[in-house]
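Down below is the structure, laid out as structure tokens.
For chain A:
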Amino acid sequence: MAIVSLKKLTKRYGSMEIVHGIDLDVADREFIALVGPSGCGKSTTLRMIAGLEDISGGTIEIGERIVNDLPPRSRNISMVFQSYALYPHMTVRENLGFSLKIAGAPKEEMDRRVAEASAILGLDALLERRPSQLSGGQRQRVAMGRAIVRDPDVFLFDEPLSNLDAKLRTQMRTEIKKLHAKVKSTVIYVTHDQVEAMTLADRIVIMRDGYIEQVGTPDEVFQRPATRFVAGFIGSPPMNLQEATVADGKVVFAGGQSLPLPIRFKAKVNVGDKVVFGLRPDDIYPAGHGLHSGDAADVHDVELPVTVTEPLGNETLVFAEFDRRDWVSRMLNPKPLKAGDRVAMHFDLSQAHLFSAETGKSLRA
Partner candidate 1 sequence: MNRLLSGVAAGALLMASGVAFAADLPGKFPGVTIDAKLIGGQQYEKLYERIGEWEKATGGKVNVISKKNHFDLDKEIKSDIASNSITWCVGSNHTSFAPQYPGIYIDLTKLLPKEEIDAFVPANIAAGTLDGKLVMLPRAQFDVSALYYQKSLYQDEAKKKAYKDKYGEDLAPPDTFDEMAQQAEFFASPPDFYGTQFAGKEEAINGRFYEMVIADGGEYLDKDGKPAFNSEAGVKALDWFVNLYKAKAVPAGTTNYLWDDLGQGFASGTVAINLDWPGWAGFFNDPKSSKVAGNVGVKVQPKGSSGKRSGWSGAHGFSVTENCANKEAAASLVWWLTNEDSQKLEAAAGPLPTRTKVWEWDLEQAKSDPYKTEVLQAFQEAAKNAFPVPQTPEWIEISNAVYPELQAAILGDKTSKQALDDAAAKATQILEDAGKL
Partner candidate 2 sequence: MDANASARLKRRAATIAHRVGLFLAMLFICLPGIWIVLSSLRPTVEILAKPPIWIPQQVSLDAYVAMFSGVGKGGIPVLDYFRNSLIISVTSTVLAIAIGMAGGYAFARYRFRGKSAMFLGLMLTRTVPGIALSLPLFFVYARLDIIDTHFGLILAYVALNVPFTIWLIDGFFRQVPKDLAEAAQIDGCTRWQAFWQVEFPLAGPGIASAGIFAFLTSWNEFALASQLTRSINSKTLPVGLLDYTAEFTIDWRGMCALAVVMIIPALILTFIVQKHLVGGLTSGAVKG
């Protein structure tokens, strides 16, 4: 049983508070991703869970045991570092077996568990090499193997894939997912890459400036971002977000252009409210090239000039100017377009989000 529970967890360096009393419950065998821009406190939080940083306030429970002041080795965790932190003076085998050696495990057990981990990760051919003789992906695998061998309650990952190239990263992502299916431990995974978080995690924790902005499944955080920040952070390309003012039945942008007030927000706002209007690129598209058929109830059509196109093969990102700003749209089944073309855009306002300009909170019911 390895539930991880953070209560009012706080970190201060001198007078500077880095993590502001966050609460989080991680279920047993759950894969949870901490995501956010650099400096948001996600790594610090992870390191506090690991015991590598003192905590300034609150409690950390692992497996229903308060571990606030326990040293890392007593928490029964393992961790994969961004730099992998392989011991350069040991072979792969020694790296894998190091924790067991320290724990004084008998040789047979050590060999057995190293062999198991090595088999899972396909490291058999590399066991006698040193880290310097390995490629990036191989090192990554060794780092994971070292974590597995310990058979921990909780796996901690600190941006494990950020040193890999794009292709390898995708590949390793899949392997991590498979691994989790096999070892069935609780995983806390820190990343700044929302794609990684979305693809891997059962639930995502989005952090900013030492606060948790939202906790939810990938679907929840994508569909129902709780704040403007989450809305902008999750999804690629990011959501179009523009400041606007609510007028009678419409939202008016800074440049004077307006869109109808989405129906589902009619009861939530008053005339004169300052809001941020958000619409994902998937919900703006040239007629006939969208996710939806375009005949939904709350659709608005505008003809806009194209400024840039980014063809991706199966789709093209079209940047079109509206209210003197570029809005990104995703065109499926792309047709050839070039800068300067004018194109009729569907705005699917049923998918629109409104956030309070003042608090950044979603105005959704």
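Regarding candidate selection, all candidates are chains of the complex that A comes from, given by their letters.
Note that in this section a residue touches a chain if its C-beta (ideal position, glycine included) is under 8 Å from a C-beta of that chain, and two chains touch if they have at least 3 such contacts; residues count from 1.
Bear in mind the structure is a predicted one, so any value in this text is a computation, not a measurement.
Here chain A is displayed by itself, and among the listed chains 1 or 2 from the same complex, it touches 2.
The part of chain A that touches candidate 2 in the complex is made up of residues 50-52, 71-73, 77-79, 81-85, 87-89, 98-99, 102-103, 131-132, 134, 136, 139, 146, 150, 156.
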